[in-house]
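Left out: one protein chain. Kept in place: all the others.
After this line comes chain A, so read on.
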Amino acid sequence: MIHFLLLFSRQGKLRLQKWFTPLSELEKKKVIRDMTLMVLARPPRTSNFLQWRDLKIVYKRYASLYFCTGLEEKDNELLALEMIHRYVELLDKYFGNVCELDIIFNFEKAYFILDEFLMGGEILETSKFAVGGSVEEADTLQETMEEYMSKPAY
């Protein structure tokens, strides 16, 4: 199970935080601080894995943004790397050539896309088609409930 996913910039600015286990705000701040310090201090061309307390930390840098996730002992690190990659692909598909600014200005969308992909720290749907589909669909759902309900079910 994934415990958290953090997105932060090379300057250590937090861009997105998703927690799958209940933590107090203070604990969250501590995790964020430790993660940014540890990950940003890593020299280039090292592995993507770290051990932190009893969690496995898997991180990867995409352009100016670090994606960093905390896993349980039994979780698969390589798959977590690909989970991050799939999320980046989903963001890219939605925003088109996604960059850090997209996530800053449309943070709520970044959360929605993540929600379609992960739930309770587990993979909800791996198909790019299925995840992207429902987020796009939500965008077109500007009409009222009545209009929506009168449409044929999909």
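We take it that a contact is a pair of C-beta atoms (placed from the backbone, for glycine too) under 8 Å apart; a residue touches a chain by one contact, two chains touch by 3 or more; residues count from 1.
FYI, contacts and distances are computed from a predicted model.
Its record in UniProt calls the unshown chain "AP-2 complex subunit alpha", which is the match among "AP-2 complex subunit alpha", "Protein MAK16 homolog", "Proteasome assembly chaperone 1" or "Vacuolar-sorting protein SNF8".
The hidden chain makes contact, of the residues A:37, A:63 or A:123, with A:123. Seen across the whole complex, the unshown chain contacts chain A at 1, 14, 17, 22, 29, 43, 45-51, 54, 73-74, 76-79, 81-83, 85-86, 94-96, 99, 101-102, 104-109, 111-112, 115, 119-130, 134, 137-139, 141-142, 144-146, 148-149.
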